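Only one structure is covered here, and it is reproduced in the block below.
Complex shown without one protein chain; remaining protein chains in place.
Going by the order they are written in, the chains are A, B and C; count residues from 1 in each one.
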Amino acid sequence: MQLLYFAWVRERIGTGAETLAPPADVATVGDLLDWLATRSPGHAAALADRSAIRVAIDQDFVAIEAPIAGAGEIAIFPPVTGG
Amino acid sequence: MQLLYFAWVRERIGTGAETLAPPADVATVGDLLDWLATRSPGHAAALADRSAIRVAIDQDFVAIEAPIAGAGEIAIFPPVTGG
Amino acid sequence: MIATRVQAEAFDAAAEAAALVAGRTDLGALVTFTGLVRDTALRLEHYPGMTERQLGKVAADAAARWPGIIGQVVHRFGDLAPGDPIVLVVTAGRHRGEAFAAAEFLMDWLKTRAPFWKHEAGAGWVAARASDDDAARRWEP
Partner (left out) sequence: MIATRVQAEAFDAAAEAAALVAGRTDLGALVTFTGLVRDTALRLEHYPGMTERQLGKVAADAAARWPGIIGQVVHRFGDLAPGDPIVLVVTAGRHRGEAFAAAEFLMDWLKTRAPFWKHEAGAGWVAARASDDDAARRWEP
């Protein structure tokens, strides 16, 4: 599974992309964030405030309850500030 | 007193401007329109539908009840359609 | 400051917008509205003197409602062909909400307060639209 990080999520984790295979019990976006947060202090710092985290699966926004099964690309980033 | 006419009011009256001295009992804009309507068939036709008549005294819109005493320039025209 | 101008000549919307914001780095939003002649050639009659006065009053009112907004209004008169620009409203400010609101206000109020009359080739004088009165009324207290 391809994971993408943007803005300060990317900076705290220390990379913009990584390919990972979460364990089988990681079923939802929320599960994925919990599991990612255990991987390094940077991951933990990036994901500490869940209210400031947005997630897209295959380039569409999804809710924290969304299943990740079948996802090709999961992106994790702060609330957007374009325009 | 200088009277100015615009758009179809001007066309029906047949002139864009005339200088007139209304009698002393013509006190308000409404009185003026009544008096003007008696001056020619063109004036009568121009002023027949009072709901379609707007009046400005010295370049500010006024209501039908406004006094005309002291007016330098009174303009009579249809509702505006610019922009 | 919201400036106004009345002229027969065409205007350059981009040049007016560029002049309005020139040298400023504190503006986040620039709104340009251009009114165009639709379908039919027309002649736009106006009341010289009162036009300038009423546009100035509308602009002063907008400036009082949105003090951070700067703007430029240009209204043409005379003979215009389909597709020609008739009226330009440019506004700029820190945030887009106030820039959009001021531009819409300026258009709504000049539509009902500036003494212009449209005469369409072959079709006669254009009647005032109730929708313009409605649009103007939404800004009243």
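Everything below uses one rule, namely that a contact is a pair of C-beta atoms (placed from the backbone, for glycine too) under 8 Å apart; a residue touches a chain by one contact, two chains touch by 3 or more.
These numbers were taken from a predicted model, which means no experiment stands behind them.
Note on the chain not shown: across the whole complex it touches A, C.
Contact with the undisplayed chain is limited, among A:Leu3, A:Leu33, A:Ala46 or A:Ala75, to A:Ala75. Per the touch definition above, the residue from C:Ile2, C:Val31 or C:Ala114 contacting the chain not shown is C:Val31.
Listed by residue number, the positions of chain A touching the unshown chain are 4, 6-8, 56, 59-61, 75, 77-83. The chain not shown here touches chain C at positions 13-14, 17, 21, 24-39, 82-83, 94-97, 99-100, 103-104, 107, 131, 135.
The criterion applied here is as follows: only the chains that are shown with their structure count from here on.
Look at the CA centroids: the one farthest from the centroid of chain C belongs to A.
Separation between the centroids of chain A and chain C, computed from CA atoms only, is 48 Å. For chain A, no residue reaches two or more other chains under the stated contact definition. Multi-chain contact residues of chain C (touching two or more other chains): none found.
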